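Scroll down for the structure; my scribbles are underneath it.
With one protein chain withheld, the remaining protein chains of the complex are depicted in position.
Chain IDs A and B follow the sequence of writing; residue 1 opens each chain.
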Amino acid sequence: MSLELRQITKSFGALLANDSIDLRVETGEIHAILGENGAGKSTLMNIVYGLVAADSGEIFVDDVKKEIKEPSDALASGIGMVHQHFMLVPVFTVAENIVLGHEKSGFAGRLDLDEARARIKEVSDQFNFDVNPDDLIENLPVGVQQRVEIIRALIYEAKVLILDEPTAVLTPQETDDLLKIMKELKAQGTSIIFITHKLREVKAVADRITIIRRGKVVGTASPDASQNELASLMVGREVELAPDKGTHAIGAPILIVKDLTIRDAVGRALVSNVNFEVKAGEVLAIAGVQGNGQSEVARAMVNLEAHVEGSIALNGTEVIGKSVRESLHAGIAFIPESRELDGLIGSMSIAENLILDLHDLPPYAKGIQMSPSTVVSEAEKRKDEFDIRLQSVSDPVSSLSGGNKQKVVLARELSRPVNLLVASQPTRGLDVGSIEFVHKRILEERDAGRAVLLFSTELDEVLALADRIAVMYRGAILAIVPSGVTAQELGLLMAGVVHA
Amino acid sequence: MRKLSIKRPSLRALTLPGLAFLLAMFFGALLIAFSDSKVLKNIGHPIAFIKAAGVAVWQSYLALFQGSIYNPNLATPHDSLLSWGPISETLVTAAPLMLAGLSVALAFRAGLFNIGAQGQFIFGSIAASYVGFHFHLPIGLHIIVAVVAAILAGSIWGGLVGLLKARTGAHEVIVTIMLNYVALYFLMYLLSTTPFLRPGRRDPISPDVLQSARMPLLLGSNYRINLGIFVALAAAVFVWWLLSRSTWGFRFRAVGANSAAAKTAGISVPFVMTAVMAISGALAGLGGAVHVLGSDFSLTSGTAGNFGFDAITVALLGRAKPMGVVFASILFGALRAGGGTMQANTDTPIDIVLVIQALVVLFIAAPSVVKWVFRLKNLKTTGELAAKGWNG
Partner (left out) sequence: MKALSAADLRRRRSLIVLATLSILSTIVFGLLQKSGQDVTYGFVFDKEWVLISQWVIGSKTASLLFGVISVAASALSYFQFKAGKTSKIASAVGSAGILMSFISWAAAGKFIPITGLLQGALLLSVPLIFGSMAGVLSERSGVVNIAIEGQLLAGAFVSGVVASLTHSTFLGLIVAPLAGCLISTLLAVFAINFAIDQIILGFVLNVLVYGITDFLYKKLLIPYQGTWNSGPTLASIKIPLLWKIPVVGPILFDQTIIVYLMYAVVFFVNYSLFKTKWGLRTRAVGEHPTAADSVGIKVNRLRFMNVMIAGSVAGLGGAYFTVGGVGSFSKEMTAGKGFIALAALIFGRWTPWGAVSAALLFGFAGNLQSVLGIIGTPIPSEFMLMVPYLATVIAVTGFVGRVRAPAADGTPYKRGESH
């Protein structure tokens, strides 16, 4: 089945998310859509799937025009989608999730799941998915949850399957499995739209590549194109995939972590017996696939985790047991994983967000009385120093772009005397310009003799910034390797493979 | 931070509440007209019908006005100022309402919905009246001790909610709804015990608060207006200062807007939740004190009336801002005071006030309705009442 989009346009307020996009996917083809974060890929696919209404444009399936206003229209036209955030109800079983929206009822309206169970087994066996129809979704690993989504699309006879950033949550091993599955599906005649910003994967499976930048199609390429070519198309200029790290002096250990174990509320270990140290003037990157305990380790550095055992020593002083505030004031700067959720208070002003940590100390406050004018004047200084593009420091911080928001977080966290910078996914969701700014700033902190602990799931970022790389897998550090390691070796480690 | 440019923004801020109030009064009028027997008798004669409806509504709202602001019939040859006496009644009712309203508003700003002002109010009035009728202390000191006792009682009852939320995540709405009933039954229990029974009476009513513990009257014995209204206004100034000029208020607002980010920046969320609910409870408890020491003087099972619940409508109408609460509580105080006169002088029961209150808040919560009715396009509205739900 072929799918064609003509002149799809969609704007959200002033932002033009999709600008007259044309796209044609042929029968049995894997068509990759490549673009940066925020380029408009997901919006486009949500339009195709009926979750977002386009302002204008037409959709053709097998050259017949279709009105897709609802997901049910898309499903009826043979379009299936595996969403970036899985569309599965966590407290339902696999079978319940799969029948949802297509239920069959028996006597007295009683739900009949038997047919679905049989179909799930059938598809699961066919592709070696190993999915049990009666497992609860919330108990399944993300890789398996994703297969449930694929099974659903197959059972409802999707002839065009949209995969939206499907590898973001997978280990390299799981990613390889997925790529294999995609090829099998293709062999059986399913067309696949593969949304991603990862160049390696595109080169591995795609038949054709369409590149989207700022809501526009900027070109098509074949998988033979080099990574650098694809990257520059994606970003719109020449990019250096591996910037020069420069030379720098490494000093004494600043942070020593010993036997760190972190548990959840019911006592399960999320992180167990982690050991590492970070020296002055050094970047230690903690790499790994999302969800292998890195977030918890990062949060434990400033005591945001509740159940922590072991030792975290900063300049020889124990951090565990202190309050968050004491940890921050002991010389740790902390860039949280999600700036929207944990970094900033959207409805408060930019100036106020810049002093969340210092609001009750001079010069901002005398005793309990605050000085609003000082808050504003200090914010003006920070704004210039960190090149935060804004209209007024009294505007709510939510009015800023992602890059500028991250600069506010950086400006706040680096306004204290700092020995250690803990940065968790500091460039997630940022545009290339902001990524460069953040990277530059991190390297500056390193050159000023601070210890930097960087948590990142992006291989390229890890390779570009780190002096040493620790790989986390299932709550433990598998290995700590020097920065000279190849992407391939790192990928294997992230999949939990330790070789001699 | 925020520039103090008063004129235009605040005028515009008044547009929505003003229109919402008008619309609510209109629906109130419909209810009055369509439940009036004289009006219903004329249902077959449109002109007489409208005339009768007009008369019924006019008389009711006139009585409402006369009971709350100005009534020329009250003037005597010696004292023409007595015609303004109803304002005194309005302010007497407004004072406890303002304090309870500030309680709810403060909690709102910290992201907590304090439905428990009623229970905190009850505890405040228990403490104040007990000190007021049981101890014999010098004038001045007696009031202070009674007020402090009320503040403490309210803050403990409120702080408990904050503590439970901080420690266990128990939703404050559920806890406060339940604790309101516990407070009410506790009050009823006390009123059946000897220390709280009025000598010679077997019905649940406490002894009167001693003269030395009563709020001083401001304008002599012809008017009930007392120090309470100034206590309430002072509390409003305090809450304003707390929220916009103090480090505590900064933390309250930070936690209210995004507690995860506040925590990440080193602000102690459990502390804020407990502190905010304790202060909030103290304000409501103070409201109870102002009520029993200022106008009611004794404790009954109905002491708290509807103050704690009206306080929620006051806070919502005042958009959780201290100045807004001041105006809203005076407005609702006027409705309550006038409602009493209206019920006495016309066929219209005071309960129409509840309807108007509910509708005002409903229209403010859903500005789209007001915009649609008045054909307004550019009315600025904010999403203060955006939904959170049980898990939020």
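Everything that follows uses one rule, which is that a contact is a pair of C-beta atoms (placed from the backbone, for glycine too) under 8 Å apart; a residue touches a chain by one contact, two chains touch by 3 or more.
Because the structure is predicted, anything quoted here is derived from the model rather than measured.
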{"item": "Residue of A:V89, A:L361 or A:A448 in touch with the missing chain, whole complex considered", "value": "A:V89"}
{"item": "Contacting the left-out chain in the complete assembly, out of A:L34, A:V61 or A:M81", "value": "A:M81"}
{"item": "Residue among B:L82, B:I177 or B:L197 that touches the chain left out of view", "value": "B:I177"}
{"item": "Per the touch definition above, residue among A:D22, A:D55, A:E70 or A:D395 touching the missing chain", "value": "A:E70"}
{"item": "Interface with the unshown chain - residue positions in chain B", "value": "31, 35-37, 113, 115, 164, 167-171, 173-175, 177-179, 181-182, 185-186, 188-189, 192, 309, 312-313, 316, 343, 347-349, 351-359, 361-362, 365-366, 368-369, 385-392"}
{"item": "Touch list for chain A against the chain that is not drawn", "value": "46, 49, 51-52, 70-72, 75, 81, 83, 85-92, 96-97, 99-103, 105, 108-111, 152, 265-268"}
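FYI, only the chains that are shown with their structure count from here on.
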{"item": "Complex contact set, residues of chain A against chain B", "value": "302, 304, 323-325, 327-329, 334, 336, 341-349, 351-352, 356-357, 359-360, 365, 368-370, 372, 375-376, 394, 412"}
{"item": "Chain A-touching residues of chain B, taken from the complex the two chains share", "value": "1-3, 244-248, 250-251, 253-254, 257-258, 260-268"}
